[in-house]
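One protein chain is absent from this view; the other protein chains keep their places.
Right after this comes subunit A.
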Amino acid sequence: MITIKLNGRQQTLDADPGMPLLWAIRDLIGLTGTKFGCGIAQCGACTVHVDGVPTRSCQTPLSSLGSAEVTTIEAITGPVAAAVQEAWTKLAVPQCGYCQSGQVMAAMALLSENKTPSDADIDAAMAGNLCRCATYARIRTAIHDAARALA
């Protein structure tokens, strides 16, 4: 048995402590907004926040979490989340949508740290998030748009 703090609640799981957070969230808890894309921290589809820091859940064993607070796409709230989701929708960023949970989580983390990111800041923050539909240009515009909305 292992206990983690997920979306503001204690979750006790009957799981191998080595199990990556991704599979615990998806298969054991049943929150499927967080996606699997590579399993080796190369695509960003599985990005969640661990104490606010964007983290690849596919490479985060349950045992490493301790008392850290995990937040998934289903539980994001507040002005930054709203601004990002609004900009994404308004600019029709998603194509297939599969990478977008991870993109939103990464963008939120960026905007929480940096109110006025430059293109270079965005490139650096989003470099680990692949989009095979290549929505990158719209994501860039949407991040600027969300930043303006938050200003």
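One rule holds in what follows: a contact is a pair of C-beta atoms (placed from the backbone, for glycine too) under 8 Å apart; a residue touches a chain by one contact, two chains touch by 3 or more; residues count from 1.
Note that contacts and distances are computed from a predicted model.
According to its UniProt record, the chain left out of view corresponds to "Twin-arginine translocation pathway signal protein" among "Lipopolysaccharide export system ATP-binding protein LptB", "1,2-phenylacetyl-CoA epoxidase subunit PaaC", "Twin-arginine translocation pathway signal protein" or "Alpha-ketoacid dehydrogenase subunit beta".
Interface note: of A:C43, A:V70, A:A109 or A:A147, the residue touching the hidden chain in the full complex is A:C43. Among A:I2, A:M19 or A:A68, only A:M19 touches the chain left out of the display.
One chain is missing from the display, and on subunit A it is touched by residues 15-16, 19-20, 23, 26-28, 30-40, 42-43, 45, 72-74, 84-85, 88-101, 104, 122-123, 126-127, 129-140.
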